[in-house]
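Every protein chain of the complex appears in place save one, which is left out.
And then chain A:
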Amino acid sequence: MNELPQQLANGLALGALYGLIAIGYTMVYGIVQLINFAHGEIFMIGGFGALTTYLALPSGTSLMVVIPLMIVGGAIASVAVATAAERFAYRPLRGAPRLAPLITAIGLSIVLQQLVWGFYPEAKKPRSFPEFQGESFKILDNLYLQRADAFILVLAPLCMLALGLFVAKSRSGRAMQATAQDPDTAKLMGINTDRIIVMAFAIGAAFAAVASVAYGLDKGQINFEMGFILGLKAFTAAVLGGIGNIYGAMVGGVVLGLAEALSIAYIEEIPGMQQLGGGAWANVWAFVLLIVVLLVRPQGLLGERVADRA
C-alpha cells in the first residue's frame, strides 16, 4: 500500500500546528527583534485555559459549541500571560543589550512551567483533553484524515487569512508594519509603539491558544511540559520560513512538518540508510534541512520581503 498520501497528510497537519505557534515568534521578532523563548509556555497556558473552560461548561454540551468557547477561554489565558510578560519582564529591558531579554525569556519559560506544575490541579501528570468522537474521514483508499487533523487544516489557513488581511488593511496592521520597519520614526509619526508591541504579543498568544486547542483535540491530553519541544520546533519553523515574515512562519512550519513525516517514513527505505531512518532521526533530518536552507538562503525561505514583515 502506498503510504505517501497518508504521510503527507500527517506532515501537513503537524506543520500547520508548528506554523500557528511560529506566528508568535515571528510577530514579536519582527517588531522588537526579541526571540521570545517563553512562547512555548504561552502555548501551554492556552491549552490549560481551554481545559479550564471545558471543565467549567456543563458536561454533554455539543463540541461545536464547546470548541469556540475553549478557544476563547484559552486565548484569554494566553493573551493575559503574554501581555503581562511583555509589561513586566520585557518592557523594562527594552533598551538593554539583546542578551538580557533573551535570558529573561528562558527564565520566564521555566517559571511559567513550574507555576502550572505546582498550582494547576493534577497537572503533574498529563491531563486528558476532550477529543472528537467518531471515525476518521476516508478520502482515498490509502488516505484517512482524522477529525482533529481536518480541524487544524481548515482552521490554520483561515487564521492566516485573517491575520494577513489585518496586517495589510487595518489601521493597526499598518501601524504594526511601520513599527517593524522603524520604531523611532513610527513613534514620531504618532504611532503608539508600546501599544503595537503589546498587540504583537497578544496576537501571537491568541494563535498559540488556537494551536493548543487543536493540539489537545488531536492528542487527547495536554501537559505542563508540552510547550518546550513544540516551541523549539515552531521557532525552527519561523527561522526556516524567514523570521519576521508571517507567511514565512506558516510555510516554514509546513516544510518542517513534511520533512519530519517523510523522513520517518522513507529515509530507512533508501538502501544503506536503514540505520538513519525512523522516528529516531526525524529531528536530525529536519535540522539538516534547516541548515541547508540557511546556507542557500540565510534569510529563510520567504525572508527577503523585509518591507512586509510585521
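Note that in this section a residue touches a chain if its C-beta (ideal position, glycine included) is under 8 Å from a C-beta of that chain, and two chains touch if they have at least 3 such contacts; residues count from 1.
Quick note on the criterion: contacts and distances are computed from a predicted model.
Matching "Branched-chain amino acid ABC transporter substrate-binding protein", "Formate dehydrogenase major subunit", "L-serine dehydratase" or "Aspartyl/glutamyl-tRNA(Asn/Gln) amidotransferase subunit B" against the UniProt entry of the left-out chain gives the name "Branched-chain amino acid ABC transporter substrate-binding protein". Only one of A:Met226, A:Met250 or A:Leu302 touches the chain withheld from this view, namely A:Met226. Within the complete assembly, A:Gln146 is the residue of A:Gln146, A:Gln177 or A:Asn245 that touches the hidden chain. Panel shows chain A; residues 1, 3, 6-7, 10-11, 13-14, 88-89, 91-92, 95, 107, 111, 114-115, 117-118, 124-126, 128, 131, 135-136, 144, 146, 215, 219-221, 223, 225-226, 228-230, 260-261, 264-265, 278-280, 282-283 of it touch the chain omitted from the view.
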